[in-house]
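Of the protein chains in this complex, all but one are displayed in their positions.
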Amino acid sequence: MKISRRQMLILLPAAAVAWESVMAGTPEDAPNYKMTDHWWGMLIDISKCIGCGNCMRACQTENDVPDGFFRTWVERYHVSDEDMTEPEVIAPDLCKENFPFAKEDGRKYFFVPKLCNHCADSPCTQVCPVGATFISPDGVVLVDQTYCLGCAYCVQACPYGCRYIHPEKKVADKCTLCKHRLAKGLTTACCEVCPTGARQLADLKDLNDPIHVFLKTHSVQVLKPQMATGAKVFYNDLDGSVR
Amino acid sequence: MSGVEGFMYPNEVALQWSVLIVLYPFITGLVAGAFILASLERVFRVEAVKPTYRLALLTALSFLLVAPLPLQLHLGHPERSPEMYLTPHSTSAMAMFGYVYLWYLMAVLVLEIWLDYRRDIVLLSQSSKGLLRVIYKIMTLGSSNISPRSLAIDDKAGWIVTLIGIPSAFLLHGYVGFIFGSVKANPWWSSPLMPVVFIFSAMVSGIAAVMLLYMAITKMRKQKIDIRCVDSIAMYLFYIFIIDFSLEMLDLAHRIYEADESFRSLNFMVHTQLYIPHIVIQICLGTLTPLFLLFLTQVVKLPELVRKRIYVISGALALIGILAMRWNVVIGGQLFSKSFLGYTTYKMSLVTREGLLVAIALSLLPLVFLWLLIKLLPPWPEKSAHAPAAGD
Partner (left out) sequence: MSVFKDAGHLFRFAGLFVLAFLIFLVVRHLIVPKSFGEYGHYRGAAIGEIAARPVKFAGHETCETCHSDVADRKKIGKHAHVNCEACHGALAGHVNHMMGTDSQSSTQVAADPSLEKPVLPDTAVLCARCHTASAAEPKGFPQVDPANHYPGSPCKTCHQPHSPGMDAGGAK
């Protein structure tokens, strides 16, 4: 980086001030973040996902996700036009390896990144016996890991397979939509590193959020709509063969 | 990913609910079923089954005391389980557990046993020595009133408790069925029939268990088995078994007929991974065989000895069949992917906290408790032989 020492001396203090407000921890310390002003979701554009796995690696780094468990993952579909109901799907651990080479064979391929859908009517929070998992006032489904019993009922109840029991903490764990970043004005780790913009955080309550225009001008779906979970992760260009 | 066939969502590969969660509905089912048998005499005045009345109650209590253990061993944080009492989540069927269990334990089972045994307890508190005397004295709650009037009141109260106990027993076990039946994410579980099937299969297992225990303990006491009693129990077992079987066949027929998106995957699973536990053990060995044998005893006049042998075999097979049913529901429901594109395997460990050895120990523990309870509160008027209660 070629900036002069003089530039550095001017930039650093300004950056330090900005960084401090970013680093503010609890909602009480971030007075500009009012939970009820936000209703978080995500927009995933299938036509843009290239299966690079940046999102998986970033999530693992940002959130200390244990090996062998996944808060987010990417599935690759291989679908024939003769039978859409039996696609070939793989979801390798992109933190360790890449997708295997896909041979051109006349059938279609595409990638589907998946994560917790932060459902507005989530079946997982419905079944928690003690109130350890819940949806926050700003629409993020979270787990209170000091309260969770580790009964795994929520893991059974999630239709999307996005929950797991943390092997060391023995409590339920899953994508938190990087809640610790949201209050600091940052986007989620997975969206930050997505090189094609296939994943984009969306604030459904923010009238200026591009998602509103996008939803009006594109055909968008959620996963397993028949489950009526109120999923807030919206997929553009989602194929009917996606499970 | 070892043990995986096809595609599974990455977090689905390892099973969450182990053999201990198979045991839990089996145990509470035995509790509910044994209690229903007891209520046959108390509320429905079926005199024939009276010899098993007290034994059924003690059996129910033995199993009920063990019931929370598989759950505690399964939890990631068992020390936090009091949270179910402190902040139960009203939308969760599982949150009911704490209160339903406590209600059933104290306000139904313990109360009923206490009311029925109170006279014996008071007498024993006066005749025994040492620690036993202290225990009995505590159990009298300080009241030594066993006048005819008080005993008549006990009888009336016991009748009311049993009456309340019947729906309570249904609730104790039915809610377990609802825990599974209300999970829309899992098509193997999600069904309004689930609580009903659970309750009827519970009755089958509980009645079979008490019948077997009665026959075994009576034999050990070198007493004569009341054949009229056992015939009567077997008859009820047969009819309830028919209802249970019909319900399960209804579920199967409905599934096959509607053939929704999950059907292909579930069908494959039943024909491969679940073939032995479901088709062979649950259906053929555990349902059709005992049903046929019991049917024979109902329509053909067979000698007493043959009938007793048939009852023992049918009872044992029924218990195995109901245990297999719990296995097929709990484990089966986790072997297939919710993407309907793959399957995993259940690697049951041997010596871990949720392994096979613990499961076996937890299955035998109620028999230990039963033995202790029989010694503390003898179900029969004459002195019972000092033999441990065995299964079948």
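Here the chain labels run A and B in written order, and each chain numbers its own residues starting at 1.
Everything below uses one rule, namely that contacts are C-beta pairs under 8 Å (C-beta built on N, C-alpha and C of every residue); 3 or more make two chains touch, one makes a residue touch a chain.
Everything numeric in this text was worked out from a predicted model, so none of it was measured.
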item	value
Hidden-chain contact residue, picked from the options B:Pro82, B:Pro167 or B:Pro192	B:Pro82
Candidate in contact with the missing chain, chosen from A:Gly51, A:Pro87 or A:Gly161	A:Gly51
Of B:Ser150, B:Ser190, B:Thr289 or B:Ser363, the one touching the omitted chain in the full complex	B:Ser150
Omitted-chain contact residue, chosen from A:Val127, A:Ala189, A:Ala202 or A:Leu238	A:Ala189
For chain A, the residues touching the chain missing from this view	1-3, 8, 11-12, 14-16, 18-20, 22-23, 25-28, 30, 35, 47-54, 58, 61-63, 76, 78, 98-99, 101-105, 109-111, 131-137, 142, 144, 146-147, 176, 179-184, 186-187, 189, 192-197
Residues in chain B touching the chain absent from view	82, 85-87, 89-90, 106-107, 111, 114, 118, 140-143, 145, 147, 149-150, 153, 157
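Assume only the chains that are shown with their structure count from here on.
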item	value
Distance between the centres, which are taken as Cα means, of chain B and chain A, whole angstrom	43
Partner chain B, residues of chain A touching it in the complex	69-70, 73, 75, 86-91, 93, 114, 123, 126-132, 147-153, 155-165, 169-171, 227, 243
Complex contacts: residues of chain B adjacent to chain A	7-12, 16-17, 71, 74-78, 80-81, 83-84, 87-89, 91-95, 97, 179, 182-186, 333-334, 337-341
